[in-house]
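Not every chain of the complex is shown here; the ones you see sit where they belong.
The first chain written gets the first letter, and so on, giving A, B and C; residue counts start at 1 in each chain.
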Amino acid sequence: MTTVPLWTDAQAEADPRVKAVFDDIRATRRSDFVNNFWRALANQPAVLERTWASLKEVMVAPGALDPLTRELVYIAVSVANGCSYCVHSHTAAARAKGMSEAQHADLLSVIAMASQTNALATALQVPVDPVFAVG
Amino acid sequence: MTTVPLWTDAQAEADPRVKAVFDDIRATRRSDFVNNFWRALANQPAVLERTWASLKEVMVAPGALDPLTRELVYIAVSVANGCSYCVHSHTAAARAKGMSEAQHADLLSVIAMASQTNALATALQVPVDPVFAVG
Amino acid sequence: MTTVPLWTDAQAEADPRVKAVFDDIRATRRSDFVNNFWRALANQPAVLERTWASLKEVMVAPGALDPLTRELVYIAVSVANGCSYCVHSHTAAARAKGMSEAQHADLLSVIAMASQTNALATALQVPVDPVFAVG
């Protein structure tokens, strides 16, 4: 159940702004598949356009981190935020970009470790060591 | 301000269980510096031992992800959980393991992007695409 | 699946405390519909009474913010907390109080923006500007 309708391809074809984004998603990913996230965002063309433009710039354009590392970071944030859809879609994306089962296991170990020490540092209210300060 | 006292080196020397962990932290990291997190945990030797043993296994032992990638994931979780101490200590750790400023910028971009789409997916309650399901 | 049974109308009729709250919900909202949240809380009459009394005071009584603005704030909190039920029920409530699709799009944009800058401010550990301090 969504809080907005999911747009079909026929609906997207009929709206020039939505069609342009869907076309670019398909061209960029070299796949005909457009996942539900974009079909939900289609109800709000300005949010759709801005979100896709940012995502393309951050996740697709070449940068200092390789595409798989970016997906691992994305999964970590999604898990910590408890976003079920995001965990599913980015775990699939990471696999598509080559994440091995051993890397997945390592990723989960780090996420579990961080979650645990985050809680301990918060419970103990540990003050930041002066040596860690930059600005 | 902490919720427990921070142990000095003199106090740690006087407690065999705490001394053993502090010695191992120093040997493992090849540095005399023991950061406040461990000095706070020293009040609770069993938690100190278990946490250090897990951290060493997860973050130090060789695995499918390289040490820098693990730190990037650690930072991502710490940011999403809002753990100030953890963000500071693991940003410092990532730099010590070679994170460049360009990689830091890329990391922040991905974290910001994921935070944004996490919120949108949750607000729209987007259903998981069947193609993402594994089990 | 819930962690407690959902009370039917027949069960609610048979318990004076639950019946009193359900009757007041119906009278206040001028609708016969009682949503699942209250049917779950009915297992714990004291929590049911206290929660409904607070909600009525905060969300229904006249105040400095109009009813629609309150619902938008409620949605924002629910998205940030990742509460699926709450996102659904308060998006429906906001629509019932007149939220337009353009307002919904604007709301999502602000929530996405805030989520993104929250993460950046936390990752950078930005110190509060002295000019923002009040007390």
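Observations on the structure shown:
Just so it is clear, a contact is a pair of C-beta atoms (placed from the backbone, for glycine too) under 8 Å apart; a residue touches a chain by one contact, two chains touch by 3 or more.
All figures in this text were calculated on a predicted structure; none of them were measured in a lab.
What's in place is 3 chains of the same protein, and the file's complete complex has 6 copies in all.
Everything that follows uses one rule, which is that only the chains that are shown with their structure count from here on.
Residue numbering at the chain B/chain C interface overlaps substantially, since over half of the positions present are found in both copies. If you average the CA atoms of chain A and of chain B, the two centres end up 21 Å from each other. Averaging Cα coordinates per chain places chain A and chain C 27 Å apart.
In terms of their C-alpha centroids, the spacing between chain B and chain C amounts to 34 Å. Annotation for chain B: residues 79-80, 84, 88, 91, 111-113, 115-118, 120, 122-125 touch two or more other chains. Contact residues on chain C toward chain B in their complex (touch as defined above): 75, 79-80, 82, 84, 87-88, 91, 108, 111-120, 122-125. Residues 1-4, 6, 33, 35-37, 40-41, 47, 51, 54-55, 58-59, 63-65, 69-70, 72-74, 76-81, 83-86, 88-92, 100, 102-103, 105-107, 109-118, 120-129, 131-133 of chain B are the ones touching chain A in the complex. On the side of chain A, the complex with chain C involves touching residues 1, 3-4, 43-44, 46-47, 50-51, 77, 81-83.
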